[in-house]
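Of the protein chains in this complex, all but one are displayed in their positions.
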Amino acid sequence: MNKNKKLWGGRFAETTAHDAELFSASIQYDQRLYEQDIAGSIAHAKMLQKIGILNVEECERITAGLMQIREEIESGSFEFRTDREDIHMNIEARLTELIGAPGEKLHTARSRNDQVATDVRLYLRKQTDEIIKMIFALQRAFVKKACEYKNAVMPGFTHLQHAQPVLVAHHLLAYVNMLERDKQRYAECRTRIDVMPLGSCAFAGTPIPIDREYTANILGFSSVSQNSIDAVSDRDFIAEFLSVSAILGMHLSRLGEELVLWTSPEFAFVSLPDAYCTGSSIMPQKKNPDMAELVRGKTGRLYGNLISLLTLMKGLPLTYNRDLQEDKEPLFDTVDTVRGILSVCTGMLDRIVFNTSRLYSMADTAFILATEIADYLVMKGIPFRSCHEITGKIVAYCEKNKKTFQDLSLDEWKTFSPHFDSGIEDIVILEKSIQRKKSAGSTAPSEIERQLTYWESVMEVE
Amino acid sequence: MNKNKKLWGGRFAETTAHDAELFSASIQYDQRLYEQDIAGSIAHAKMLQKIGILNVEECERITAGLMQIREEIESGSFEFRTDREDIHMNIEARLTELIGAPGEKLHTARSRNDQVATDVRLYLRKQTDEIIKMIFALQRAFVKKACEYKNAVMPGFTHLQHAQPVLVAHHLLAYVNMLERDKQRYAECRTRIDVMPLGSCAFAGTPIPIDREYTANILGFSSVSQNSIDAVSDRDFIAEFLSVSAILGMHLSRLGEELVLWTSPEFAFVSLPDAYCTGSSIMPQKKNPDMAELVRGKTGRLYGNLISLLTLMKGLPLTYNRDLQEDKEPLFDTVDTVRGILSVCTGMLDRIVFNTSRLYSMADTAFILATEIADYLVMKGIPFRSCHEITGKIVAYCEKNKKTFQDLSLDEWKTFSPHFDSGIEDIVILEKSIQRKKSAGSTAPSEIERQLTYWESVMEVE
Amino acid sequence: MNKNKKLWGGRFAETTAHDAELFSASIQYDQRLYEQDIAGSIAHAKMLQKIGILNVEECERITAGLMQIREEIESGSFEFRTDREDIHMNIEARLTELIGAPGEKLHTARSRNDQVATDVRLYLRKQTDEIIKMIFALQRAFVKKACEYKNAVMPGFTHLQHAQPVLVAHHLLAYVNMLERDKQRYAECRTRIDVMPLGSCAFAGTPIPIDREYTANILGFSSVSQNSIDAVSDRDFIAEFLSVSAILGMHLSRLGEELVLWTSPEFAFVSLPDAYCTGSSIMPQKKNPDMAELVRGKTGRLYGNLISLLTLMKGLPLTYNRDLQEDKEPLFDTVDTVRGILSVCTGMLDRIVFNTSRLYSMADTAFILATEIADYLVMKGIPFRSCHEITGKIVAYCEKNKKTFQDLSLDEWKTFSPHFDSGIEDIVILEKSIQRKKSAGSTAPSEIERQLTYWESVMEVE
Partner (left out) sequence: MNKNKKLWGGRFAETTAHDAELFSASIQYDQRLYEQDIAGSIAHAKMLQKIGILNVEECERITAGLMQIREEIESGSFEFRTDREDIHMNIEARLTELIGAPGEKLHTARSRNDQVATDVRLYLRKQTDEIIKMIFALQRAFVKKACEYKNAVMPGFTHLQHAQPVLVAHHLLAYVNMLERDKQRYAECRTRIDVMPLGSCAFAGTPIPIDREYTANILGFSSVSQNSIDAVSDRDFIAEFLSVSAILGMHLSRLGEELVLWTSPEFAFVSLPDAYCTGSSIMPQKKNPDMAELVRGKTGRLYGNLISLLTLMKGLPLTYNRDLQEDKEPLFDTVDTVRGILSVCTGMLDRIVFNTSRLYSMADTAFILATEIADYLVMKGIPFRSCHEITGKIVAYCEKNKKTFQDLSLDEWKTFSPHFDSGIEDIVILEKSIQRKKSAGSTAPSEIERQLTYWESVMEVE
């Protein structure tokens, strides 16, 4: 057999150039779709039998052949051939080798255009489900840790400067909220993934009386595509998955950054499990937060993959163009990256140890309670802008005289405003400041308790 | 008054450097939020009155002052000052100029961190609603045009090569499907925009007994944020809006490309209204499809804006960082661009004229019906791969002998396969090929009719 | 005059739609090119006079008219009109208003295609020169500061963990090296900017016997483009400028990040001048490193602008397409951003104060000298891998026993290796460790001195 003879080669006078073959082959990466390709082909064969294109025996031989191919692939004995271009042609050609003529009937009322779109959707539907589960696991790790450190206090930051004290749990639950939005977005994207293009054929449909609902039912698709031209041209579901993943990656890059900061000797807020750190090839004392750094760094590829796909789609006329083949590598890489990130984040969070005394002492320094003083004055009826200015002056005074708020006598307080009374002493106590918070969503212990209860109930249900 | 005196300047020994002031000012672009900032402040003041921080008179004076400022802005008499940094400080400072002390009470239990997030959400909720309406208008233009050309035939393309004939309406409805997904995504994004962060204050909440639900109700928010740290750090809703918009832009870049192709003299498929074309400063005969080109080109900025935002969020520790100020220009630019694109696309589509005879003649050439021949043989029981190969040989034979399919005698057909009979003559007639299509979503006239009926019913409802 | 009558309108039956006019107008941003457009037109007119298309009087009237327009623009009295689309048409139309017929001759042997490319190149050549000077100024600020802290020691970081002590000057000079590469790249890019496309006309050249070298000479271009099709299609010089700027922005985002880290209370390595910091609208004690944050955050727009331009160029057929109009806003924004970044970085660096005692004490902690111990053993002939392992065990021993290296007795040292002798005591002294460094480019004081001398000599020359 002519090794270079293509299944589409009827009208061609010369064989494909070697560099062109390498340049255009996708088998090295799309072999990952073998499971979906085989499932899709089995469903398609069953439908072809139902409408009489295949007889029972042909359908059975095709099914058996495809299952054998699956075994060959999973056992490593299948030869993936670049001259057969892609996973679809590799499987079809092998099928015909195995079972002869019936294999040549399989591609009836089907094109690679609708076939590949179907395979990718099957693949991505499954991956999305698993990613949603992994996000859930990471949320659980955060909630568990938030419970563990329910009473721990840390300095809250804006601009990486101490701003106001908060509960560690409050900070951790912020991530649970971010991840919840991620989960929603994946779930919504999934509804647009879960649409079957198979039966659109090249893009115009077919005169063969196929039963698309029947096939969709076998493959578990919720619906079938309504316009065959759109169906083979559409890669929205990939673009959307990549952008949802870029946002997830962005969230966890923020976590990665915080873990890197918090493990630095200057911060010393947390320690990470050895199992998620590495050492140095040259500096024997090092314990590096490599996983956190990689979580942060891998955002780059998530963004890059999104731009790859968006760029390749830009300005493409309908319907199928070969450019679309380039959709798969960014997708596969993003799937792997997101899963990797979620896994190691869960691993790190599960066993992170917060240095609560360090956190407390950093929360209890400087002028982190200045806002509380301003708010105290507000409650005395002073306009906020004046409260802000008065407090600014107290800070300046303390800095100049190397005093803390706690060091100030009532007389000193009164030099800044006659409204200060002995109540001010309570105001500048860290725990009390946190307990005084009231507003919904705030760092008030009751609010954090409420949030924890809510998330725990969510966790139990799912 | 010291022109450089900042509202936060209490503890500062020197004024901001001039280059720093220019570098960090946002007033030149965030003044666009004036309406939302004022609405948010009025709602906030009402809530402060409800909980007793403001008395009735103070609240009324604040409201009146803010309404006067709105008038000043809308009449062009308001002086936006760079030394007052942003729209929030410009309005607050002006308010105090106008009404004195009560103005200084307005910023109670509020920080710019939650204020700006609230303003942007109010703005974006409104824009999203308008964009959804504009998408709907563009869909309507497509459907109207599809009805108009219900029976027109055109060559369908894959790889920009003639592939199979389709109905023009089929092609146009593909875009209606794409836009439908865009609309869904905007609507889903809107639910995540429509959450009120106000009351999160700097990020830790407040001891002042604010009533966030009350404010949310005034501002029409469906819910309030549940974690104040997340609320001031979160820019997901912008990232999501930008990615949803990038996908919309990608869709319309495909339309732009097709319009450019179709108006070229080589294609000559359509003509665009003069009102959406321009001429040349040097070549007097030119009529250029500039709007279509710009629709295609402006995809660049939609992608660029998305990358801007994702890059700036990457690796940011919680909570607020000044980097976040950079979220606004990409957002505003994307809003303007999407609206501009939708508007001109609707204008072009409304009055596009298809050259139906040209389309028909290009659909009726070469071997565009080859697939039909293969499908014919399939129905005779030949395995598809053989059908494909036989047809490939017929194409090669025709090319060599400069014949079309219609030129072939039955004897000639039979030299390729004994299964050909006189029925083949019908097969290679363009209209019949289209009418023979059966599958759901295909170019079969009955399917197109069904799709049109569906979309028309959708159009009526909304 | 019909307000909507376009200069190219001869063959058009209807006027441009209002939305299309807004969508396609560029006058709101390309008015920035007025100076270059006028300079280019004056040079073009002189050339037209030289070859006899204009007589002396016509050329003089054109020149005088253009200079008057320049004055009108600079004094703010010029009316920029959207219906005149762009800066070129605005100026030409105004010129004809002012001087009549000769104005109508100016666009001879010229198209907007070559005109706009020329204007942008003139603009960018000038901006590139200024940016190169600003980089130089920032390098100077770094070198000055490195001299000031020549003997200061700080902990060097890998993975944001303490790794080895270095001189502050060493760290600062790393940025001087980065900036040097930036300067090289801008200079090389400039040679590709400095090529004159004028005279390419629409893209095919002209039968009018123009003298391109003459015009180039007036405008100070080093060369003229060699292929007119390439000349009007080429935007490489913008893409390259944007990527060179993205890399510069990336460098300074690293500086921005370090300044943010270093000013945090946990690090407390430096303090920034008040003039480059801002306060909080709610928390009176805050002094935020806003400029450093914005330097970091603005990287987003530099990357976004690059992607905008690359996306819009992707897949554009030759020659000019209207898409190309979209090249200007990302370019202008990047120019402004780079200049802003360089200015505030120079301002911050000029007056940054390092907390040398804090830096010293953080450098003198933990096991930062572990590598020195390993290197000590290497010099005794022990294979490096064993040295590394032995030192690792010493670190573990010290951690367990809460000792520093300095606390260990010689006997303790010897339990880990018989090769330790009394020399080890010197090894674990911070200053000596730095002084012992020898390799070229290292933190050895002599190396730093050499680098400083080199850069100072460079600074003097330029």
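For clarity, chains are labelled A, B and C in written order, and residue numbers in each chain start from 1.
Quick note on the criterion: contacts are C-beta pairs under 8 Å (C-beta built on N, C-alpha and C of every residue); 3 or more make two chains touch, one makes a residue touch a chain.
No experiment lies behind these values; they were computed from the predicted model shown.
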item: Absent-chain contact - pick from A:196, A:229 or A:307; value: A:307
item: Per the touch definition above, residue among C:98, C:250 or C:429 touching the missing chain; value: C:250
item: Positions on chain B contacted by the hidden chain, ascending; value: 155, 157-164, 260-261, 263-267, 279-290, 293, 307, 310-311, 314-315, 362, 365-368, 370-371, 373-374, 388-389, 391-392, 394-395
item: Interface residues of chain C (partner: the chain not displayed); value: 7-11, 53, 96, 101-109, 113, 156-160, 163-166, 170-171, 173-178, 181, 184-185, 188, 192, 199-210, 212-213, 224-231, 233-234, 236, 239-240, 243, 246-247, 250, 253-254, 256-258, 261, 296, 299, 303, 306-307, 310-311, 313-322, 371-372, 375, 378-379, 383-386, 388-393, 395-396, 399, 433, 436-444, 447, 451, 454
item: Interface with the unshown chain - residue positions in chain A; value: 6-17, 19-20, 22-24, 88-89, 107, 110-113, 201-202, 260, 273-288, 290-291, 293-294, 296-301, 303-312, 321-326, 329-330, 340-341, 343-344, 347
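Rule of thumb we're sticking to: only the chains that are shown with their structure count from here on.
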item: Chains in simultaneous contact with chain A and chain B; value: C
item: Interchain centroid distance [CA atoms averaged], chain A/chain B, Å; value: 23
item: Chain A and chain C: spacing of chain centres that average the CA atoms, whole Å; value: 33
item: Touching two or more other chains - residues of chain C; value: 260, 279-288, 290, 293, 307, 310-311
